[in-house]
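Take a look at the structure set out below.
Certain chains of the assembly are absent from this excerpt, and the rest are unmoved.
Letters A and B name the chains as they come in the text, with residue numbers starting at 1 for each one.
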Amino acid sequence: MAKNNPGNFFEDFRLGQVITHATPRTVTAGDVSLYTALYGSRFAVQSSDHFARAIGYPNAPVDDLLVFHIVFGKTVPDISLNAVANLGYADCRFLMPVFPGDTLSATSEVIGLKENSNRKTGVVYVRSTGFNAAGAPVLEYVRWVMVRKRHEAAAAPGDLVPPLPKVVAAGDIGKACPPLRGAAYDNTLAGSTQRFGNYMPGERIDHVDGMTVEEAEHQIATRLYQNTAKVHFNQFTEGQGRFGRRLIYGGHVISLARALAFNGLGNAFHIAGINGGRHVAPIFAGDTVFAWSEVIERLELPDRIDVGALRLRLVAAKNRPCEDFPYKTGEDYDPAVVLDLDYWALMPR
Amino acid sequence: MAKNNPGNFFEDFRLGQVITHATPRTVTAGDVSLYTALYGSRFAVQSSDHFARAIGYPNAPVDDLLVFHIVFGKTVPDISLNAVANLGYADCRFLMPVFPGDTLSATSEVIGLKENSNRKTGVVYVRSTGFNAAGAPVLEYVRWVMVRKRHEAAAAPGDLVPPLPKVVAAGDIGKACPPLRGAAYDNTLAGSTQRFGNYMPGERIDHVDGMTVEEAEHQIATRLYQNTAKVHFNQFTEGQGRFGRRLIYGGHVISLARALAFNGLGNAFHIAGINGGRHVAPIFAGDTVFAWSEVIERLELPDRIDVGALRLRLVAAKNRPCEDFPYKTGEDYDPAVVLDLDYWALMPR
């Protein structure tokens, strides 16, 4: 038996199969510092123990996307080592806050399988869950990836496209946010006077600033998440490939856009769920990422007077400022757009 | 009202105005590791809890410049987002040691305003203060920046150039350094046998080594400080600007030069104050920074037999070794000089 990991091919998956992923990971203050250093995030809740405690957290929680990236990274060697493309996300819900010292582990359940008509690849749908050391789920999300078959002649291991919610349900939003003492939430320290009530559906916000990505940065980030996808690290091989360049982990772009979004959404301190997301185009080292947001919906949460939820579209573009909100012409994305993310953010009321 | 932050323009400031800056920040061991990794600093007091405790600290304190950069970073969105140039620093005093776990916040008071004769810009003088979570000041400094006006026709908001000390007074030096057990200070572990009494005014020291700066490094550093100044991160915009390049945060150069200065000033473990500083020329990724120091003054501190203060000129040059101490010809700086910093360092007696 080969000692190294060849990864799973399409025909290796089974409907209902549950995969426990390797390398549990204790998240520490060191990870938090690196996350800040890689993206420049400035949300007060995640930056300051003092601020977080004042409003009702036991300590500053770890950035939601850092949790997402670590859990995602664990799934790669089992799910997407032989992936051709990462096709989408759905029903991503943050269920408990994560703090430095927590140990994260992950499992994935195969919830859908659909062979492509060329019989060379198939789409694998997994519901992945991140757990803390007590075994409580902290994050759950569905993703689907196109995976190569080992043998074209192999039988398809299943044929099911699972139903998926277009939007995370209101009852599932906010579980990772403790009840907050709203009066203690200091707008000045948070960096924005704009609260839940100030945002209107349809409103669009240019996040103004741009961030240029370097090879060392995305590699450092992606290794921090122990994500082993080959395309991010190996210039020798990628240099001979389709792009001639190392591909940047899509999650790196999400984190860059989210950090830029502070400038206009400074009180949107917590990502409660991700409804869907699409990496519209790849970015490469040297590209400059800009971003803008649109408020899709404003949702009062059942039984919560402390926070409300904004459904936001976060669009990132490369090498193109976003003051005119580049998006789509008909079905076609503006050629500069690289990310189209639909998520729920909590904001104090 | 715009959701994103347009920053303050010259006419938005008022004399006596006090601005509370956003994003309190808990400093952690992760920040300390990154600081070491970015500059290679080797002062034993900041590197070793064991060494620090032996001489009288409760733990290894956070590097003074890391504290400075974090506090400085907080002031940027309110003070210098529309700055044309960072003109100078004065009267910078470190008042309490900072340890991992401390949460830093910052305020600035406008102490001077002077419109330029072209009426397009004005100089804003602020006294910025960093606080720990208990509300005690840990750092105070004055800086002045040239800020654009929004409207050329706007009235000047004030007309006062504040008096500033040329040198931090002796009584203000050493407050962030607890009484030390001098006998426990181990020269061998500290890496230098040269103490306070061995340095003579007029003495010049070449720090020998050179450090080449990479884009990823200064971006990681500047984001670690949550400094949002656009010129450091956005190659798309800067590529069309005056230099065609991202500018490196001036504080990055100070930290590089300070770390190089260990080689010759290994016992100058604490920056007690900064009398003044000038970023003589910008540096860019690919430049190699060298440094040298001159002892300007040797000061015995009132009531302290444990440490004395050296007033030092720290000069950094780019792409030019400093064995012949490049500085000025008449009023003009040597074209290689990039930094001229006048500061007080403590050294055991």
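The rule is short, and it goes like this: a contact is a pair of C-beta atoms (placed from the backbone, for glycine too) under 8 Å apart; a residue touches a chain by one contact, two chains touch by 3 or more.
As the structure is a prediction and not an experimental result, all values here were calculated from the model.
Peer 1: Given 2 chains in view, how many copies does the entire assembly contain?
Peer 2: Total copy number for the complex in this file: 3.
Going forward, only the chains that are shown with their structure count from here on.
Peer 1: Find the geometric centre of each of subunit A and subunit B from their Cα atoms only, then give the gap between the two centres in Å, rounded to an integer.
Peer 2: Each chain reduced to its C-alpha mean, subunit A and subunit B end up 36 Å apart.
Peer 1: Under the touch definition given earlier, write down the residues of subunit A that touch subunit B in their complex.
Peer 2: The touching residues are 28-34, 36-40, 42-44, 47-51, 60, 188-192, 194, 198-199, 203, 205-212, 214-217, 220, 263-266, 286, 288, 290, 319-321.
Peer 1: In their shared complex, at which residues does subunit B touch subunit A?
Peer 2: Subunit B residues touching subunit A: 1, 3-5, 20, 22-26, 28-31, 33-34, 77, 100-101, 103, 105, 133, 214-217, 219-224, 226, 228, 230, 233-237, 246.
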